[in-house]
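Worksheet: one structure, shown below.
All protein chains but one are shown at their positions in the complex.
First chain written, first letter: the chains are A, B and C, and each begins at residue 1.
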């Protein structure tokens, strides 16, 4: 029996006990406490030393906290902006204004959807050219209003389609990076799930980059790397190890500023707890950044990215 | 016989004399000189006090100096930029870089075309949404390079089409006006032919606005005004008078800074002379503007447009 | 003052009637005869078919602000009829008539107001006043309102209802497009938010200037949003207009507006935007 199977069995037992206790008005709290301790320990042991490949699977779960429900839970009063003012509105990349801890922020985030219908509609969070042109537009609004910018990233990558190319998705991504680097207020990026290549980095050129414990951030999907470099998609697991795409590895490389812990079973087991952990981390960094004058903020932002990967960088 | 008919007759006579002189090797220079003096005097008397409606006709002539040939004659080494980077490239609104009198400038201009094929292709100078989005893009490049901006206007108006609306032509025009007002270098607009409503004003929010003597600048075509206000397009001539659309009237209203004289027969009778007159006027204003620090330039530009039409403005 | 559309949600007839106040009004869309009071209670939306009727600027103000909170800004001094324009009727006479008919001084009404307690500067255009057209007067009122908003650091809210530029003021009205964009830049310089509400109609020079570059753009459900009128497009290009062309939904689908909201929910939507955007902290 695998760890996950034993876990499921224990969880079923606990549910049964709870039902019994309620139906027959019994006090089984002691028994339940013991069982719940066992469950927690088992979860810890299962998820503590997850392989990169296992984290890739966790990061891709459709029930992973992200998208509009996440933003609505994170903010007091999210107000959405739609449309790039030129081509259309992309449901895969969303944005607007919200208040976090009383402060106004502009937000940009990927929408993957949880139901098949939602996922189809938002193309699993793969934003097209007009999604990134919209992001540019929203960044411009945020710049005018001097609002801090918060991005929440969860995408397999930018959408590879004919219309996307016709509307210059490459230029749109480059423009988003550029606009983020010039943003006249603090910027924080949080990678919630999958941080897939160009589609992720377009929203990740921030003053601070945070990652959830089981999120990934990579130049290419492990499957893609496997089929290009090993000429066989079956080497995805091996590619995942080589790519150093976990939060822990990226923290060690100095690419990520903070790893936000997830509950033992993964973020999807505790939506509100995850939201709260992200809120606290974001507020902490926004507060720190807000003490810096704008010119210093821009100078530090430039320095950070100018030297990424150069000898001597990292923690 | 009308003045124009007499003029044509005299010009035919002069041509005949020249042919005779050449074919038979005769010296007819004295006779020709007298005839040419008569022609010049007649032209002056015909064009000196043209009615607004007559100027509307002159401004619309397809052989009126403007567009790409004008820019190529005006500049040393015009280099064209194409495309809005999102939707496409509009042949009706063109732009790029050139040198005038040794100085680098960015240019934007309408292309009407002279042959029917050219006119069809550039929609008679009616630019669509992507034309104005391209203009925005070129203004952004010019702003980065701190280049003065010169616009050469000759359009019946923005293109009224389904695709233009779908790509937000209204927002594109508004954005061009906004971008011109923020341009971090001197800006000069020259109305060469027709300055038709929103399609013209999108490129006319400049530090200095110049007009050729027989150019027009109007909120609506005389025909449009006639059919809306008089419910009859036949009142176009009357509308033209009421609209105060001539260079002379607009100079008196303080909307235009300089009226550039045309040769007696109209700009189309002397392409290179018109180019040279425009070049001198543009250089004069650019030189004057270049002495002002940027913040004063922007302050004066704001003031000019903030108070247009308010009590006490004008010459 | 009903707004008519054809069955494919395209052609639109604008009728600005006399300011008579009959007890009963006929809905041009469904033919229903509606008790005027009832129509008013329903915010001038036909209770039977949902068709939108025009709202006057004072009615629109009342529908959006906290009761009694609207305080009009002092009107600017401007030179009227700068061109001495005369068509079938002298422009001065048109102005006088519009003033009598609407009980307004110009095609826009601007003032300080509170929206669910949030202080704003609000400007509302009135289509009944020479088609809500923008001449020097409208440009001046809008520019003053935006400058006030920038100074007082209050969000600027504009309700657009305009056919475009005021033809009778010639190029001076065209240049009001530049004036209002210049004033809009002072809002940006001050970091003050600007919310536009596009209604029926939002077209021409007003959409192609101040109406087209808000931070947040909300379309009322019954809005017409476009640069050129449907007739002009058909006549100039011979193109067939697609169903729903230039409707609020069309604008949303083409990325031109942030939301489409029924009239009854407009205040709620505005409050949602303002409560996130207003205030420094």
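In the analysis below, a residue touches a chain if its C-beta (ideal position, glycine included) is under 8 Å from a C-beta of that chain, and two chains touch if they have at least 3 such contacts.
Everything quoted here is computed from the prediction, not taken from an experiment.
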| item | value |
| --- | --- |
| For the chain not depicted, the shown chains it touches | A, B |
| Contact with the hidden chain (one of A:15, A:76, A:229 or A:294) | A:229 |
| Touching residue (missing chain; options B:146, B:231 or B:287) | B:146 |
| Residue of B:130, B:208 or B:268 in touch with the missing chain, whole complex considered | B:130 |
| Touching residues (missing chain, whole complex) on chain B | 77-89, 97-99, 102-104, 130, 134, 141, 144-146 |
| Hidden partner chain, residues of chain A it touches | 158-162, 164-171, 173-175, 177-178, 181-182, 197-198, 200-202, 204-205, 217-220, 225, 228-231, 235, 238-239, 242-245, 250, 253, 255, 302, 305-311 |
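Just so it is clear, only the chains that are shown with their structure count from here on.
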| item | value |
| --- | --- |
| Pairwise touch network: line, ring, star, complete, or other | complete |
| Identity of the chain that, by mean CA position, is farthest from chain C | A |
| Euclidean distance of C-alpha centroids - chain A vs chain B, Å | 53 |
| Whole-Å separation of chain centres (CA-atom averages), chain B against chain C | 33 |
| Residues of chain A engaged with two or more neighbouring chains | 85-87 |
| Residues of chain C engaged with two or more neighbouring chains | 254-256 |
